[in-house]
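Complex shown without one protein chain; remaining protein chains in place.
Per-chain residue numbering starts at 1, and chain names A and B are given in the order in which the chains are listed.
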Amino acid sequence: MQIDLRTVTIEPQRHAYDHLEQRFGAKPASRYQEASYDIQAVENLHYRPTWDPEQQLYDPDLSRVRMRDWYAIKDPRQFYYSSYTLTRARQQDTAEANFAFVESRGLSALMPGELTAQVLALLMPLRHAAWGANQNNTLICGYGFGTTFTQPCMFQAMDQLGIAQYLSRLGLLLGDPESLGAGKRAWMVDATWQPLRHYTEDTMALRDPVEVFVAQNLVLDGLLYPLVYEHLVDDVLSARGASCVAMLTQFMSEWGSETRKWIDAVTKTLAAESADNRAALCDWIDRWLPRAALAVLPIVAIVLGDQAQSAVEDQMTDFAGRLGKAGVTR
Amino acid sequence: MAVVALKPYPLRPVDGIEHYHGDQLVYWSWDHHLMFAAPFITCPSPSTRVVDFLEATIRPLIAADPDADRVDWTCVEWIRDHEPIAIDVGKSFSENGIGHKDLLRFRTPGMNTLCG
Partner (left out) sequence: MDMKVQKAKLGLKEKYRLMTRDLGWTPSYQPHEKLYPYAAYEGIVIHDWDKWEDPFRLTMDAYWKYQAEKDRKFYAIIDAHAQNNGHLNITDARYLSALKIFLQAISPGEYCAHKGFARAGREFPGVGTQVACQMQSIDELRHAQTQIHALSSYNRYYDGFHAFIQMRDRMWYNSVPRSFFDDAMTGGPFEFMVAIGFSFEYVLTNLLFVPFMSGAAYNGDMATVTFGFSAQSDEARHMTLGLECIKFILEQDPANLPIVQRWLDKWFWRGLRLLSLVGTMMDYMLPKRVMSWAEAWEIYAEDNGSALFKDLARYGIRPPKGWKDAAKARDHISHQFMLAFYQWSFGTAFHGWIPSEADLDWLSSKYPETFDRHYRPRWDYFKKLADAGTQFRNVGLAKLCQCCQMPCVFTEPDDPTLLCHRERVIDGHRYHFCSDHCREIVEHEPEKYVQAWMPMNQLFQGTSGGGGIENWMRWVNLVDGKDNGDFVGSRDQRNFAAWRGMATSNNGT
């Protein structure tokens, strides 16, 4: 029997699930709220992990920072699986069109060989840096506490995998599999890339999910993405005739500024919680920021040569501004 | 056998008698009387007389079974850990040697109205 049910007006018995009414009041909840708040188990955990019985299965004490409520952390983009996936699918449509545009018109072949070589020297080793970022964000998602903190990190991890794959496609379009191989050899042995690989491996040895967040998302990518994609590719290399490369890395530029809003919001919430948290964040920044600056310098120098130092310094100034706005001060 | 772990993983029971405020857990099951879906978990004081507990707690729990009225605690056959044991229901749990988390099964041969 098919009945027309739209004609019926029924008074709901309640507006939202209890935990959401407790947090946000007796009103309908958004899809982001339903998808994100309190959905990780918190109490009456049954067993201790076999890798370390002093830890709990979900353990906020894995981090030095403390939150009375980890769900104070929010994603300003309000990404849950669906809104995330739909956003990326739209960006992927653009990226696909850009790749097709460059490929069909043979634009990459119009670039001087020397310029192409420079682009590949800059971008191919970054496939591996992106993979390192994938590893680190996967760890944060796995061991961080509270879904509003951890779920965007899984999205970030998948994004970094996507970026590594866009870079691979770019390499195959501008060069060939050997271009990727040369990039990997540079990543492994060239002096230019060793500080960054060293940094990446050291962050992969960390187990405090928030320190990983700071070292990878806030600090390293906070310098690397604006410098490489916004400054070097979009400005410098485009001006030298590699504007088609900027089309191929449009995703990374947009993604960099989009994710910075989220990273800043998280950092701000962590810092606002307590002086202890601010001290932890500052200690980590003191530990990682100078190393990150040294690591990006030779990479920027691939394109800028002697002017790399001042470009990095400018970026450090911008970065200090971000930290100030996020309230990360002692 | 022991759990395979990366670090020493000590045996830490969380259910010892010290958590029960002087009482202890005792489980009960009436053999072949499946109206009651599972054995009962109860928490008597070790110094309670067994018959007092049976009358106050267990008899009301099993009252819905058509055989319940005919149960005579002095005649039932008791089984603990798959062995018959003698229980003097006039004495306390501790006097009968009934310990924390013992399961006491009782059998009433000839009574099986529902699950025969």
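Note that a residue touches a chain if its C-beta (ideal position, glycine included) is under 8 Å from a C-beta of that chain, and two chains touch if they have at least 3 such contacts.
A quick note: this is a predicted structure, and the numbers were derived from the prediction, not measured.
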Next on the checklist: For the full complex, can you list every visible chain touched by the one that's not shown?
Outcome noted: A, B
Item to check | From A:Asp61, A:Asp202 or A:Asp286, residue that would touch the chain that is not displayed | outcome: A:Asp202
Checklist entry - What is the set of chain B residues that contact the non-displayed chain in the whole complex? => result 1-6, 9-16, 19-21, 23, 25, 27, 29, 31-32, 34-43, 61, 64, 66, 81-82, 99-103, 105, 114-116
Item to check | Touching residues (missing chain, whole complex) on chain A | outcome: 3-8, 10, 12-19, 29, 31, 34-35, 38-51, 53, 57-58, 80-82, 85-86, 88-89, 92, 95-96, 103, 106, 108-109, 127-128, 130-131, 134-135, 138-139, 141-143, 147, 150-151, 154-155, 157-159, 161-162, 164-166, 168, 172, 176-177, 180, 184, 187-188, 197-198, 201-202, 204-205
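The working rule: only the chains that are shown with their structure count from here on.
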Checklist outcome for this item: Listed in rising order, the residues of chain B that touch chain A in the complex are 3-10
Checklist entry - For chain A, which residues count as touching chain B in their complex? => result 48, 50-54
